[in-house]
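One protein chain omitted, others in place.
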């Protein structure tokens, strides 16, 4: 009884508070003191000119605001900015599941079934394959600063637009993209800035020098994935998905260039993507082979479990940079840094990124991976040499174990396994 | 007698020379030819407008100038720029001993006893603990170009203000800080430039985008240490020293932000500093343990002596990057580069620096340090395994040597030493 009464009382209070609605006039006297820049920036914004006051975005429940429960996320902006919202939602930026996070938790109106991709019903623990597991090993603090500053773009217009100053000059400046699209893993800003496109922009401004926005947000679309022909991990789309995108990009290039020129440049990117991927694959093969022979140091079973795959070897995009072996760490750099820089550097016409920061690093890391493989093989006297894995091991037992591992990871078929096993046994009986 | 006469003669000459004083009018005819930019810049400076001529800063003794003995250091500027001088001297910039150099030789009015911190009386040779030993291994040439260009800030206003052009536009531009605050060890400029603060500055200028100066030199103070809560090596101050500084910084942030927001952001930095330090400590422990077992390659006793600590292992801030082992070199990168970038990246709200250039590198270097430790342990057949140091060595003799080393470096107390030693001997007698 008492409890119900309390609830009634609280509800009445809540109604009252929402009735005592606030408008900018009421907010300003205090907020000029408490958050002066916010007020100043709002006053210089298009919102101010259009008489969009505080309450329009923040609501009127001051207690809720103070509890941090009145965040101005995308659903607040969407009703007025429909086209931007819709094109954003179609894009990689708008699709939480594919925006690098592997979690749609911030994505308003998400398909609830997507949660099941990663979680058991109502569980916050990851279940299986999600696109990025690296966050799961971060502290909550690093998660906020190092990850969520960027990976909240699916639901937060302020990722690009800043909060109170909605001056379009900000978001039309490539620097507004730089905040996230920089660094060792995807230095699009750096490579654009020192490309011909970027240097023309630097000298003569946007009219002559195309920006991120010119090519990736033509006519102001918020579908930033337009014209992109590969996944965020750099795997080319199948032709039926990639070809229409390529055509869109050539149309964009043709605002300035002859389509044949644009096509040739982009085709070069495709060729270099394939060549670069084959270098990565060569490295992956070396590591798989070492794992088959129990030669990784430490082996996955002797280190903290991977957040998604436990003590299995992980060399796909879930590859970690911690609690791993030196050689897998080198592969991480290769895939996440070198490979990305080579192909993005090529598509952005930046020779230093395509070659020195990309291709040369890919090849140097392959040298180091081979050197470490050689060390690991030499270090293990008893283990079979990794380059003659069939029956060249020290014992038939070793050879059979290697075959078993290859079967398990799908490198050989059941049939091949049976045949190879037979060979090992025959070899053994001969002795 | 003769000597006194000489002195009198010299004094008279000196008086004469200072009488034959020079003023700008006398300097310009020649110097328009010989140092045209200096004249041009002075003519466009506030000094020119205020009729501050050549002689005011350079004096009137032309011979002395030509001998390079009339340097315009801080004591020349201080009488006119009192407040700047005083606040500068309070700051980390102004305190030579703590500005990274470990030498106050350039610091006018320094406490002469400070010299004894590093030197025997009248000796230029270092004696013992100074803050930075790296310079001592540099050539004089690299010392000038690579070190003193920055590390003369305690006594040289021109470090920031340039020489003849005293246009405040120069020193209000964050680029004037970039000259020193950049690079792998403390890329504050790079991380600011690509943070939201820096990109707003890029788009809309200083009125909207806060600069280095906005937060670290509020109201034009030259006490750049205001609001800083840790040493230059990234060790948090004790609360009694740190808390008042934090409060000052929150006041600065509150020019734009709600104090609660500022506080939350800065607290995250504190948390990440602690987490990052624990990764560094894990690496240090691995190296200490290897050293206890004589497994560093080369051991400190087999390499050129450390300029301050001789052939003792040095892993504190005196850690060198040369004449050391590979694993200590990795620790150098961890402490000096990765750790600094993680925490400075966090406090400057730059996700790419906090995470990719910082945290990810910290963790990757830890992987490499563990791998190298494993190699070193495997490489030494006879030596005791470093992870079971108590009695697991190949002989009791080895185990006792390790205990002795731990005692010497203060890792165990005399009491613990005695107890552990007893255990080893008992174990030995059982066999």
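In order of appearance the chains are A and B, and numbering begins at 1 in each one.
Just so we're on the same page, contacts are C-beta pairs under 8 Å (C-beta built on N, C-alpha and C of every residue); 3 or more make two chains touch, one makes a residue touch a chain.
No experiment lies behind these values; they were computed from the predicted model shown.
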item: Touch criterion as defined above, residue of B:80, B:145 or B:418 at the omitted chain; value: B:145
item: Hidden partner chain, touching residue among B:36, B:205, B:220 or B:244; value: B:36
item: Residue of B:179, B:243 or B:419 in touch with the missing chain, whole complex considered; value: B:179
item: Of A:255, A:302 or A:395, the residue in touch with the unshown chain; value: A:255
item: Chain A residues touching the omitted chain (full complex); value: 194-196, 198-200, 202-204, 208, 255-258, 268-269, 271-272, 275, 345-346, 349, 351-360, 363-364, 366-368, 371-372, 374-375, 378
item: Touch residues of chain B, complete complex, unshown partner; value: 34-38, 41, 138-139, 141-142, 144-147, 149-150, 162, 165, 167, 169-170, 173, 175-176, 178-180, 182-185, 189, 297-298, 321-326, 329, 332-333, 375, 379
